[in-house]
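Let me give you the structure first, and then I'll get to my questions.
The full complex has more chains than appear here; those shown keep their coordinates.
Per-chain numbering from 1; labels A, B, C and D assigned in written order.
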Amino acid sequence: MTDWSGYLYLILQGALVTVELTLMGSVLALIMAFVAGLGRLSRFFAVRALATAYIEFFRGTSIFVQLFWVYFVLPLAGFELTPLQAGVLGLGLNVGAYGAEVVRGAVQSIGKEQYEACVALNLGRWQGMRHVILPQALLLMLPTFGNNAIELLKATSVVSLISLADMTFQANIVRSQTGNTMLPFATILILYFAMASAISWGVRTLERRMARGLDGVRT
Amino acid sequence: MSAPIIKIDSIAKSFGAFKVLDGLSMQVMPGEKLALIGPSGSGKTTILRILMTLERIDGGHIQIDGEHLYHMERNGQLLPADERHLTRMRQKIGMVFQLFNLFPHKCVLDNVTLAPMLTKGTPRAAAEKRAMELLDMVGMADKAKNMPAQLSGGQKQRVAIARALALSPKIMLFDEVTSALDPELVEEVLNVMRKLAAETDMTMLLVTHEMGFAHDFADRVLFFDRGRIVEEGKPDEIFRHPKQERTQAFLKKIIAAGHRV
Amino acid sequence: MEWDWDFVWQILPTLIQGVKITILATLLGSVLAAVVGLAIALLRRSPNRLISRPVGFFAEFIRGTPLLVQLYFIFYVLPDIGILLPPLVAGVIGLGLHYGTYAAEVYRAGIDNVPRGQWEAAKACNLSARQTWTHIILPQAIPPMIPALANYFVAMFKETPLLSAITVLELMNQAKLVANSYYRYVEPMTLVGVFFLIISLFSVILLRWLERRYGRIER
Amino acid sequence: DDSKLEQLKEQGFARLAIANEPPYTAVAADGKVSGAAPDVAREVFKRLGVADVVASISEYGAMIPGLQAGRFDVVTAGLFMKPERCAAVAYSEPVLCDAEAMLVKKGNPKGFKSYEDVAKDTSATIGAPGGGTEEKLALNAGVPRDRVIVVPDGQSGLKMVQDGRIDAYSLPVLSINDLMKKANDPNLEVIAPVQGAPVYCDGAAFNKKDTALRDAFNVELAKMKKSGEFAKIIEPYGFSAAAAMSTTTEKLCSAK
């Protein structure tokens, strides 16, 4: 029999890369989501146009093409990125574009009357956004953000395209070294599912904590 | 007699092609308690929202406390007001909404302290002290740490009143503050407002369908229809001896629907 | 590396072959997803926990793991138990199953969003269960689902490049072939991006139209 | 100029692109990169003063673009020399030479001996790595595009022959042998060498800008070939050192 513990270790190494990509990609996606999502609601046309262009472009083209561009074409233009940086950039920008729509939708779904209460209390635009609108909108965004994070986790499996040794990639290596297809793939399916479950559990916990005493915000 | 605190001079307001207000003028004296009544859609809410700068006017002038609301004087010229001017003017005005519009993610106390701390830079301790006084006045001091979702409608509305008072406005606007409440809860809110009217010399504008309350509360009643003041006068005059046919018809309907006048 | 227009014209017909397969896979996958989704949604509503629980778990599992790995599984592991599927069929099944779990969520939300008062009014009108579904609930539930479903089918379209992992000659794979033969990556991959962007922009217009047409019911 | 070599020395490693196709390139259970091509490169770089090599696994099709984009410093993956490739990259002197083989079902039911045989049988399909030599050979022999299936890796190709999805899978002889050894499947058979297919040699492929580095590499490679150290590295993998030493890059690159 082949050296399974060695190969399992290889897959776990890949799992580490997958986790790293997911975490760093999520952070970038979160930042982009707020920047672009709030940008779309800006009073200034130029900001709105820029945010819209970013969102439509990254939601419109496929993640494969984006990764490819970041990895193979940006260097030609003088931007040298490590594979990990390229992966985080591609995934983060892509998922961030989807997240931006979530941010915009949540902020817009906070009733007009909350904005009016802010005006009546003489809060400034940013004060109202920061203290009244965003805290409420955040709770609405959370579940979708959780889903987006899982989408990002799953999308990490395509980074093998840019020769990043993530979990799927390592499973393929194990497969070609051992000639066994079933075991490595079954292993990573379970690992992916465990990670996805961890994400949804975390988001649910966070949601419950934030929603405490706040029934009625969401109807 | 002193100068009016609110001076509305032939203002116009349309929503799309629909003219809600067309050349409306009125004045309110400092400390006056004014009730606006009239059928649904007659523009009562619109007037309050315009005073709170939640809607813009299409024409005319409004002066608050001697200063233009929607215009700034620069070198003798009247220019459209910018955000800074509006912010300064809004300090004079507070508003309480039909649906309370409390901030659901903040506890009662934070709802009241938020605006003074942010807009006036009041330190937390001072803001909380004042907030507790106000909450005490509306009978909500014991719920200071509750979240709005844990309150009844009447309690929410009392907190909303305290919140508006926290900025010490000279003018308070009330838009049907009891119409979303269960009948049993209406009274507690009206009691607070009676107390407020008796204890302060704030100017108050009240839109209501509670004719009985309007009668007791107001120094003067304006009856609106289709964006115009059809009739105005002392409550007794309006409610007991309406002169205009339209006013009579309206009051008759309201009475038939089971409301006391 | 310079952009070469002659090369672009030379490879365009090949890429269009790929576009055809991509569209075919998306269409077939969408039909399958719509059906699978309905099955999952109905089975999850089953009062029998022995049915609803495993189906729920299965759907969660599919949704929590990458499509790429699922495709590997269908294509390379299933033959071990005697199920040998042609590449395109395997791909369509993978897409249909994966997106079927998303479609199931759309169905669920659509049905849940019909207000409880409608069920009660139907009962007060003495309608039978079947009549309630066909005349009251579904006519209200289905229109708002259409844009949401279409949204997922556009997403599916953008994930078809994964099918290249199981040898389906779709757009991305054709582009890679071209790139491999001529050692020029920039033109074919950019064209792929442009194809995706064009089709996505069209689908955005279509989606907006669907939303306007079906998105809300005035109550 | 040899600034590139200086730069590699300074950072202490060179970046290799490999393909995970034993025995050319391989990844062990501990994740360590081995295989004949990287082993040679590691030794040469060590002699050049570059302490180590780091390898990333890449599709064949992505190797040359990656080289051009500066993703790797050198490709050591059994990327056989052919005139078009020589135009795209700067090759070192030959390193690994091998003939082509096909993997088929036991008894070679369709009777393939050459790529032309595959072309003639209108129902036959052949698998090959995308962008690899075998794909080109099959296409040049007249197998239509839709019967040349692009297979992502050796294990997938083997599986597809076993499952009857393709009739033949073509790789260099040693790669096929390695696959066979691992699969240990009595229902398969290897046809080697494929008739009419030339013997190809690979070399370390560099970016065209890095000819200085390539030349330095050649100098050390030649020394190793002479000292016999070269044979010591590649022969355990089954490659013939003599074959590599009997030809030159110039010859291979101008072959038609």
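Observations on the model:
As a convention for this text, a residue touches a chain if its C-beta (ideal position, glycine included) is under 8 Å from a C-beta of that chain, and two chains touch if they have at least 3 such contacts.
Values in this document were obtained by computation on a predicted structure and should not be read as measured data.
What you see is one copy per chain type; the file as a whole holds them as A x1, B x2, C x1, D x1.
Please note the rule applied: only the chains that are shown with their structure count from here on.
Using the contact threshold fixed earlier, the set of chains in contact with both chain B and chain C is A. Interface comparison, C-D versus A-B: the higher number of contacting C-beta pairs is recorded for A-B. Ranking every chain by how far its Cα centroid lies from the centroid of chain B, the top place goes to D.
If each chain is reduced to the average of its C-alpha atoms, the one that sits nearest the average of all protein C-alpha atoms is A.
Centroid to centroid, with C-alpha atoms defining each point, chain B and chain D lie 83 Å apart. If you average the CA atoms of chain A and of chain B, the two centres end up 46 Å from each other. Spacing of chain A relative to chain C, judged by their CA centroids, is 20 angstrom. Of all residues in chain D, those touching 2 or more other chains are 62, 65, 68, 152, 159, listed in ascending order. Looking at chain C, one finds that residues 1, 76, 185 touch two or more other chains.
On the chain D side of its complex with chain C, the touching residues are 59-62, 64-65, 68, 84-85, 88, 127, 130-132, 135-136, 145-146, 149-152, 156, 159-160, 162-165.
Residue ranges of chain A in contact with chain C, taken from their complex: 56-57, 59-66, 68-69, 72-73, 76, 150, 153-158, 168, 171, 181-182, 185-186, 188-189, 192-193, 195-197, 200. Against chain A, the residues of chain B that register as touching in their complex are 49, 52-54, 87, 90-91, 93-95, 97, 99, 101-105, 107, 114-115, 118-119, 147-150, 163-164, 167.
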